[in-house]
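A protein chain is absent from this complex, but the other protein chains hold their places.
We call the chains A, B and C, going by the order they appear; numbering starts again at 1 in every chain.
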Amino acid sequence: MVIVMGPEATGEDLASIVTVVQSAGVEAFVSKGVQRTIVGLVGDVTQLDAAALRGMRGVGDVMRVSAPYKLVSRDNHPDRSTVRVGGVPIGPATVTLIAGPCAVETPQQTLEAALMAKAAGATLLRGGAFKPRTSPYAFQGLGEEGLRILADVREETGLPIVTEVVDAQDVELVASYADMLQVGTRNAQNFALLQAVGAAGKPVMLKRGMNATIEEWLMAAEYIAQRGNLDIVLCERGIRTFETATRNTLDVSAVPVAQRLSHLPVIVDPSHSGGRRDLVLPLTRAAIAVGADGVIIDVHPQPELALCDGPQALVDGDLEELAGVLRELPPLLGKAAAATLTG
Amino acid sequence: MVIVMGPEATGEDLASIVTVVQSAGVEAFVSKGVQRTIVGLVGDVTQLDAAALRGMRGVGDVMRVSAPYKLVSRDNHPDRSTVRVGGVPIGPATVTLIAGPCAVETPQQTLEAALMAKAAGATLLRGGAFKPRTSPYAFQGLGEEGLRILADVREETGLPIVTEVVDAQDVELVASYADMLQVGTRNAQNFALLQAVGAAGKPVMLKRGMNATIEEWLMAAEYIAQRGNLDIVLCERGIRTFETATRNTLDVSAVPVAQRLSHLPVIVDPSHSGGRRDLVLPLTRAAIAVGADGVIIDVHPQPELALCDGPQALVDGDLEELAGVLRELPPLLGKAAAATLTG
Amino acid sequence: MVIVMGPEATGEDLASIVTVVQSAGVEAFVSKGVQRTIVGLVGDVTQLDAAALRGMRGVGDVMRVSAPYKLVSRDNHPDRSTVRVGGVPIGPATVTLIAGPCAVETPQQTLEAALMAKAAGATLLRGGAFKPRTSPYAFQGLGEEGLRILADVREETGLPIVTEVVDAQDVELVASYADMLQVGTRNAQNFALLQAVGAAGKPVMLKRGMNATIEEWLMAAEYIAQRGNLDIVLCERGIRTFETATRNTLDVSAVPVAQRLSHLPVIVDPSHSGGRRDLVLPLTRAAIAVGADGVIIDVHPQPELALCDGPQALVDGDLEELAGVLRELPPLLGKAAAATLTG
Partner (left out) sequence: MVIVMGPEATGEDLASIVTVVQSAGVEAFVSKGVQRTIVGLVGDVTQLDAAALRGMRGVGDVMRVSAPYKLVSRDNHPDRSTVRVGGVPIGPATVTLIAGPCAVETPQQTLEAALMAKAAGATLLRGGAFKPRTSPYAFQGLGEEGLRILADVREETGLPIVTEVVDAQDVELVASYADMLQVGTRNAQNFALLQAVGAAGKPVMLKRGMNATIEEWLMAAEYIAQRGNLDIVLCERGIRTFETATRNTLDVSAVPVAQRLSHLPVIVDPSHSGGRRDLVLPLTRAAIAVGADGVIIDVHPQPELALCDGPQALVDGDLEELAGVLRELPPLLGKAAAATLTG
């Protein structure tokens, strides 16, 4: 941590700062400049609150120089991690395809979507039973009935299930069916939910908040990790910007940045970021090319009848192309398609 | 709703659209232009899913022409509403000051802050017992112990209490102490929480999500209203932008815009939007001048010792100036300071 | 300047940094921490390029601790400046109203708008002869003919003229007519233009780029100042954010922030930021209340016929209310309406 004193700071102000810092067991190195005085703090600064220091008289600015997250940081864990979901790896050696319908609607629709997904190379099935919707008048998901349908389809297809949980009270129920719990973009700072999934004993896919910085995303992961669960997969799904041609702006740079800062696997959701079917394949290629450890994609047997996010779901014709991308692109990055390994 | 056909749309595409629309009991008016064909939909379009229509072949774009929220809309409720919190009005006739410590730390700190608030003209006491914090290592609030402190201070000062609830499971507990429930910016799309506070029988202050459009903010209010609770106060608290000189960017324009779209009162939080003590008074003046129905402000007897957001808390010296602003500015807008009415 | 070494930095890396720094005549104070080593630089760091240092091996981050602008900074010029335009002051003692049509269309329209402006308390006339337009098919202004019309209206009304210049080649021409040159938001980083207006010998109003940070805005002002012209007025006019309910988001916080960082006067454009007539008066009140030194407002005798930005122009009925705001609000901030002084 570095404290930059303001131009108006007095010697007394400086002395107070040094006293506060030292009383927390931290060393203070003072460098008096022509215009500004800088105090470099050395030691365990986790006991110091940057905001409180910033509020002290004479302080111009306080800058952190180390990451505020620990368990998910790559600093202390240089090798990148692999998370296993029902036996399927997500990690540096593979590109894993997770696919399925945005929302579980009927047993038949879910099964058909799962078979489409599997044919395209998916090794994990996604599908929402609890749906967070901006409008209270929109379809909110089938709830436990949807979870049962997913479980049946897993039985039939062998694909482990990834499904969203939107409220801390539902975590136990959802975890009793799911192989991986998904925390959505709107809950990326729902700390009660993060703690609950951290304690649930199942792998977690944590979507980036659409307004979260990469640091805040990693702090959200730290909430989960702190409860003893390090089986976390980060999922970039687009951030909110001024551009309205796409639903959100896919931040592909976030993939290598997060992989350098954290040991956790990072995947990409090209369906929800673009919100348009015609962008799903280009963004999937971009995601794999930038180094993502997997992609999660909406498919639907009849997207025009979908109760949720139909316009972005891939249809039969697209899946062959998707399968081709998954075969050809990962080897260029020294990775295998997960389907190849497990198939 | 208006459907704009793409330039490549065929007559068959158009016929399918018209069939789908009419089968939902909605009339379709087709205008064939030189470049594009437009279909105007007239009737109860709530049964139609814009996204699903957008996914149909030949459709270029689908535009909504009426608001997706109903209960909080001003269309059907032209008079602006007044919400009463323990007898204190928040609405078009007044400028209400809500003040207190960001976090409840000790009985003494809370009482001192409440007395400071009251002296400045506050008629409602704010104070956090459950704190959503970006870092799992930061102070998370005293929980129920904090609620008890707030209740004691209410007893002593007569100020009704506004306090945040961060998880649906805590709503009943918090509502048993609080006069008004606050939903914070990070939970602005935590739909389970919104529904729970909607059912709790207490007035709700709904902060705008830091990345929420005004429409999404009103949709969040609709979630609360749908559970039978229309005692909702909207609170603008700054949005996330590229500017880093302030913590967030206070969107003052949102106040008159939201007041035109909704009948609900709209207040402003100048403390959290700026994140700097020196901006609190200027932003308070701006908020009142733009027409806000109240302001919510952090005060702390010793901000340099605050466990949360100390740097933005007003201190004793500032409060006299705040009191002056509350006396002088509201009358220019035909409003009274709430303190004047109830005092 | 502070250099934070990366966790992987070697002693050799550190030695290279120190050598480079010292060879630029700057002292380097090294603080070795448990996790990171920090190098505090003391002396004239303007010779050092932060970006180049960041590129050196072993460097984690480089942080500036003093402002990169000098001439416009308040550090070396603590008193806030007053800029005089044809005798009319813009500065800390006053709230100046600049008003007129967005675009000069005809002599009669310009004169009528000027008279409306004057009646509302304006002491400076705005009006565009050269218009930067997003579409090449939109009205681009009358050019020199528009400047002549403005000069005639100045003759008739006594109001000095503020008008935009959009290209370095036109600066001499525009300066021969105008009392103040305006640089628009789209040219906020058109450095050739900034240098040209800096050399033109006339006061300059510099609008903030719609995507400029406050620091970049001040750097743009520094370009003008560097050519010997310190008669610069900063104008906040809204920034681009994700919110689409308003054309841009007026950043009122930028007014007090810029006034603390720079000695230059800061005014606000409530017409272009909101882009809606119904927001002009609320935003004008907010601007004055937050401490702006003036406002610049579009008026038009017949806005529905305006060739540019009609929807945001005030009309006759609004002007009385505007005059009232200008009479009543400035005294609460210890300021006078400029019209009072000069009238």
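Here are a few things to note about the model shown:
To be clear about the criterion, a residue touches a chain if its C-beta (ideal position, glycine included) is under 8 Å from a C-beta of that chain, and two chains touch if they have at least 3 such contacts.
As the structure is a prediction and not an experimental result, all values here were calculated from the model.
Note that the undisplayed chain, when the full complex is considered, contacts A, B, C. Across the entire complex, the residue among A:21, A:38, A:288 or A:319 in touch with the chain not shown is A:288. Here the missing chain is touched by one residue of B:240, B:263, B:276 or B:335, and it is B:240.
The hidden chain makes contact, of the residues A:3, A:234 or A:252, with A:252.
The residue touching the chain not shown here, chosen from A:16, A:135, A:169 or A:213, is A:213.
Summarising the interface, chain B meets the missing chain with residues 2, 4, 7, 29, 31-36, 38, 40-44, 60-61, 63, 65-66, 75, 240-242, 244. Although one chain is not displayed, chain A still touches it through residues 211, 213-215, 239, 241-246, 249-257, 260, 273-274, 278-279, 282-283, 285-291, 328-329, 332-333. Touching residues on chain C toward the chain that is not drawn are 46, 49, 51-52, 54-57, 68, 132-138, 166-169, 186-187, 189-193, 209-211, 216, 219, 222-223, 226, 240, 277, 303-311, 313.
Everything below uses one rule, namely that only the chains that are shown with their structure count from here on.
Over half of the residue numbers found at the chain A and chain C interface occur in both copies, marking it as a same-residue contact. Taking the mean of each chain's C-alpha atoms, the chain closest to the overall C-alpha centroid is B.
In terms of their C-alpha centroids, the spacing between chain B and chain C amounts to 31 Å. Chain centres here are Cα means. That of chain A falls 27 Å from that of chain B. In chain B, the residues that reach two or more other chains under the touch definition are 211.
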